[in-house]
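Omission of a single protein chain aside, the complex is shown with its protein chains in their original locations.
Entry: subunit A
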Amino acid sequence: MNTLERETSYQADERGYYGDFGGAFIPEMLYPNVEELRSQYIQIMEEPSFQEEFHQLLKDYVGRPTPLYYAERFSKKYGAKVYLKREDLCHTGAHKVNNTIGQILMAQRLGKTRIIAETGAGQHGVATATVCALMGLECIVYMGAIDIERQAPNVARMKMLGATVKPAESGSKTLKDATNEAIRDWINNPVDTHYIIGSVVGPHPYPDMVARFQAVISKETKAQLLEKEGRENPDYVVACVGGGSNAAGLYYHYLDQPEVGIIAVEAAGKGIDSGESAATSALGREGIIHGSKTLLMQTDDGQITEPYSISAGLDYPGVGPMHAHLFRSGRGEFISVTDDAAMQAGLQLSKLEGIIPAIETSHALAIFETRKFKEDDVVVINLSGRGDKDLNTYIEYFGL
């Protein structure tokens, strides 16, 4: 089997590059771990027994395929045919579990007995703790000390699932620092530990591996759209982008279909120029974060800055290298949405369709206020997560 085979031209090359972005900028202490993974991940993923177990778990445990739902009232309001890919109906409430199921099976085949992960709002931490409970593996989740305070219910969930939640007390005590701590843990435990990264970020092969696990989203979408519309390809696919894993999953099988428009929605926070934003494509410059060359929010002197968004899942100072490449090459259309616009869009979807979305997802929904489509455009939005975890934020914002 050709391990360098690329399924689309927007995938990583053999050095892990997407155009100018990607690579593996890691200290030598991590080289054996990352190299072990890099040299084996494709082969392991392509083993029939792996595929069988992965898809069986996605079906019976995660609840896939998730529905592709035609949002009639939403469509009528905005004058386009809008479908929602219901990742919010996955077990644990978001698309994150597609990746953690894949990576826990990978870890088992690599003979690892100890799992570490980083988490921001806690969704990836919960998805990781869940699969560790499922497989009976030790689980340590690093979470910024500030996020632990802000996201108490998810901390409790992880603990119920048997995980140890370790606070990241360094730096700004949020997602990027939790990621640093997870990487430091991996440096200190190079033999028995697998690091389950939660997004399409980090050193090669992580962006590619995570995208392949999430690609099930667009694979299903193609089949479902064929059934509903008589064609596999929509006119547009829309997803919110923090690190970019749900977007990578929805775009994956459409990357090389030029007739499918790719729309990436970033968090503008309080506005692009407010100093409190997470819109990496607008504010970032080429740089290195967590082992990957990508677009990165940083000072002139190359120090990484702290992003802001009302949504804890979008406030990452970088973006996956595949998305940086989609931006620079012009293949993707990047739009940023403010906190306010996202919150209104979340409320609106709740009232129009009876679906309360995660605030991350609400960013993707908000573009319909400004980005106009044609009446007969078929638009698929990745409804990446449900809003239960965000109720407190919705309550505070709307005074419910």
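Operating definition for what follows: contacts are C-beta pairs under 8 Å (C-beta built on N, C-alpha and C of every residue); 3 or more make two chains touch, one makes a residue touch a chain; residues count from 1.
In this section, contacts and distances are computed from a predicted model.
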Note = Its UniProt record identifies the chain omitted here, from "Ion-translocating oxidoreductase complex subunit E", "FAD-binding protein", "Cytochrome ubiquinol oxidase subunit I" or "Tryptophan synthase alpha chain", as "Tryptophan synthase alpha chain"
Remark   = The listed residue (A:93, A:167, A:291 or A:357) that touches the chain absent from the view is A:291
Query = Considering the whole complex, which of A:31, A:50 or A:70 touches the chain not shown?
reply = A:31
Note = Contacting the left-out chain: of A:64, A:112, A:176 or A:194, that is A:176
Message = Touching the absent chain: which residues on subunit A qualify?
response = 15, 23-29, 31-32, 170-171, 176-177, 180, 183-184, 187-191, 285-291, 296, 298, 300-304
